[in-house]
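What follows is one structure encoded as structure tokens, with my remarks underneath.
All protein chains but one are shown in place.
Chain naming follows the written order as A, B and C, and within any one chain the residues start at number 1.
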Amino acid sequence: MSGYFKELISGTKSLFIGLGITGKYFFEPVVTLQYPHEHLEMTPRYRGHIELIPNEETGEPKCIACGMCQKGCPSGCIEVKGEKREGVKGKVVTKYILNFTTCSLCGQCVESCKFGALRFSKEYNLASPRKEDFIFDLIEKLKEKS
Amino acid sequence: MPEWLRVILFIIFVLSFAGLNAAYLVWCERKGAGHIQRRIGPKEVGPFGLLQPLADGAKLMSKQLFLPKGVDPILFMVAPLMVMVPAIMSFCVIPFSETFVAREINLGLLMIFAFASVNVLGLLLGSWGSANKYALIAGARCVSQNVAYEIPMLITTITMVMVTNTMNLNEIVRSQAGWFIHWHIFRLDMSLLMPVSFLIFFVCSLAETNRAPFDMAEAESELIAGAYTEYPGMGFGVFFMGEYANIVIGCALTAILFLGGWQAPIPLNFGGFLGVLWGMSWFFLKLYALIFTVIWIRWTYPRTQFYELLNLSWKVLIPISLFNLILTALQIKIFPWL
Amino acid sequence: MNGTLQQDVNQETFTLNLGPQHPATHGVLRVKLVMDGEYIVEAEPVLGYIHRMHEKMGENRTWAKFLPNCGRMDYLSALSYNHGYVAAVERAAKIEVPERAEYIRVITVELNRISSHLLWFGAFVLDLGGFTPLLYAFDDREFILDLLESVTGSRLTYCYFRFGGVYNDIDDAFIAGTREFIKKQRKRMPMYDALVTKNIILIKRLKEIGPISKDMARRYGATGPVARGSGINYDVRKHEPYSVYPELDFDIPVYEEGDSMARYMVRMDEIEQSMRIIEQALDKLPEGEIKPKKAVKMVKPEKGDYYHAVEAARGSFGVRLVSDGKNQAYRLKLRSPTYSNLSLYGEATKGMLLPDALALMGSLDLVIPEIDR
Partner (left out) sequence: MGKEVVQPPIIHFDTLDKILGLGRANSLWPMTFGLACCAIEMMATGAARFDLARFGAEVFRPSPRQCDVMIVAGTISKKMEPAVKTLYDQMPEPKWVIAMGNCAISGGPFVFEGQYGIVEGADKFLPVDIYIPGCPPRPEALIEGILELEEKVTGHRRWPRVEAK
């Protein structure tokens, strides 16, 4: 019988303690970040889709179309083509298509690039009614940016 | 004012009150839940998200209406109304202030309990008619829960009737006039266990309205959406309005029986129109404080286990309320002058 | 009444399909329940709704190309899975890992374990009908995700470990942030305790509910918190030590009761132990390289059969590799802990009430894609 009352009292007490905690939080400031009005800075290592790094002088991509990223990509979402041009060392990249819809952001393309021509972009809020929007032509994207 | 005009005016008032109240209680609930959880809650739709209920209403009303395969069409359609209508009917006898009451019936308290019991029938029929196993389980739970909790609730009410000698809600409020220590919850001279009966009554009204932690009817993580599982669009909306109307009734009764209804905490009363406003504002203050507590409780606790819920009723609430009944009877018999 | 009742199976029963879309199954698990009223006569988990061919992919790709898959099996403790696979390949190909890299691995894995347990805590209370603790747990979890994102670049499905090291080095900001997080989390734990653990409703729902005996846990090969909640003192970190765990001092919380409450308490205690491990690892963190001196180019383990197990948040995760000396696996077999943990569900739920069975399911901490692989 005493156990009955003990449990009753301690149980009721625990319920009031719970109410106290949530009541305290009711008056505390919210932690919400109101997304379209304010937004986070992505950390330097944030992995968005990859993008080409431009050569600082010419603005052309540093990529020499060696194809290591294409080879190293686990899901085969990169398609690189390049051509040999007069007076240029290595190849010039003519086509760099990233099919972002199968990418897993593992970073093996960036890691495998020996020429420092790839990096992760900071685009984190992509959404669109069209699927085709996410098959990126990275050369086009680079031109748009500069 | 002629009687018929008064009745029509009150019907309009009660309907719009019940509708708006349900809509904005949902808003309060979402906003309150948001702040308890350290987020904002609805905000972008109108100032402070105040247009959110309208958007929800417009959406629910324009949703496709259809009868899922295998349902009993009549029961399926009637059930939401059976939850909603009795709740609205109960508003008729609630005194919002001394003169602001649709019908001052001698048996007002009894009438509310009579109508409140129909609510569970609606849920049962709806869940039976849905032809869904989850809904059926929820319906069965709901009935046993309501049966179990009606008993301590009624015993406590009988205690209150013994103390006040009336079932007229307005009379009950009038008997609590004066300073706030005259509210029944503080009248230990009438019954020693008054605060306990208040607690019992409040817990029972939580259970009767299927609110967390006793939300067996919905039990989201167990029974999908419980009794409402198969209801699309406005059928679901009406259920929800009914549920919120029931919460208001439960909290209003608690306020009337224990917290002095429309009485101000100080002995200050006005006549005429000002008096109506004065009384109403105190009533609504108490009402919404209680409703806030209901919301607060919902967002704090996990759901009780079903047999624990019955245990609580049969092993704790009923014995205590019976003891309370006997104690009060003795107290009245021994000290009849109080 | 403890929720178990002898049932006469010949009574009229009905079948209830729990899932594949059900709020309490944490994904796409389906449980076929034969019910007698609200009592469960028979429960049969049906798997395969999220089978993603991980093992097949392992046999089709080079060793390195399988790395992103690791994070997607158990997305809640992705780094443990990274660790398991990477360590197995390192064992097979005999790749040395610099000490600093090992410490970084331990720190990030333990952070990941805390975030996994926090999410489990929230989701478990959500199963029991309480919504607010979930959001408080998510608040704390966001801290960890921010920390891990600043190192690994992702929030959930990390692909951070590489053969012989890790992808990025950690910086001072990360170390300071981690220390701050631990300080903050130590203050939060009493709040969880008061709000949830000591709550009478929760105690009533978990105490003596869903008992799993030591013997049953052994028979089904349960590991992790499920086994430790049944009194089996087994933790891969202690009993088959790997990485730098032998140099760190931590306890294995073991509870004898075997009920849902015991499993709950094991995980809550493990959060504290993980914080202890992180603190020590941060103190001992040596300077040095994070990748082997000789860069790992093409991994080609010798012919043979290799196994390596790690302690993931849900139990022992083992990787068995069969190599035929080529640049991809001949056979890759993954032993995922929840698969074994779930298999005891059918026996454990006999005669239970539906809500109790769901509480038991929550306490097993299921991650379905890991079961189906």
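One rule holds in what follows: a contact is a pair of C-beta atoms (placed from the backbone, for glycine too) under 8 Å apart; a residue touches a chain by one contact, two chains touch by 3 or more.
No experiment lies behind these values; they were computed from the predicted model shown.
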Considering the complete assembly, the absent chain touches shown chains A, B, C
Touch criterion as defined above, residue of C:P45, C:P68, C:G210 or C:G318 at the omitted chain: C:P68
Listed residues B:V120, B:I185, B:A225 or B:L257, member touching the removed chain: B:A225
For the chain left off this view, which of C:V34, C:L156 or C:L285 is in contact with it? C:L156
Answer key for C:G210, C:G318 or C:P369 versus the chain not shown reads C:P369
Where subunit A meets the left-out chain, the residues are 30-37, 39-40, 42, 48-49, 74-76, 99-105, 121-131, 133-134
For subunit B, the residues touching the chain missing from this view: 30, 34, 37-45, 49, 51-52, 54-59, 62-66, 68-69, 220-221, 224-225, 228-233, 236
Contacts of subunit C with the missing chain: which residues? 20-23, 26-28, 48-53, 56-57, 60-61, 68-69, 72, 75-76, 119, 134-135, 138-139, 141-142, 145, 155-157, 368-369, 372
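As a convention for this text, only the chains that are shown with their structure count from here on.
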Need the CA-centroid distance for the pair subunit A / subunit C, whole Å please. 25
What whole-number Å value describes the gap between the mean CA coordinates of subunit B and subunit C? 44
Computed distance of Cα centres, subunit B from subunit A, in Å: 49
Can you list the residues of subunit C that touch 2 or more other chains? 132, 136, 139, 195, 199, 201
For subunit A, residue numbers touching 2 or more other chains are 15, 18, 21-22, 25, 31
Where on subunit A is subunit B touching in the complex? 8, 15, 18-19, 21-23, 25-32, 34
Can you name the residues of subunit B that touch subunit C in the complex? 33, 36-39, 133-134, 137, 140-141, 212-213, 215, 219-222, 224, 299-308, 311
Could you please specify the touching residues of subunit C with respect to subunit A in the complex? 61, 64-69, 72, 132, 136, 139, 146, 149-154, 157, 159, 162, 167-168, 191, 194-195, 198-201
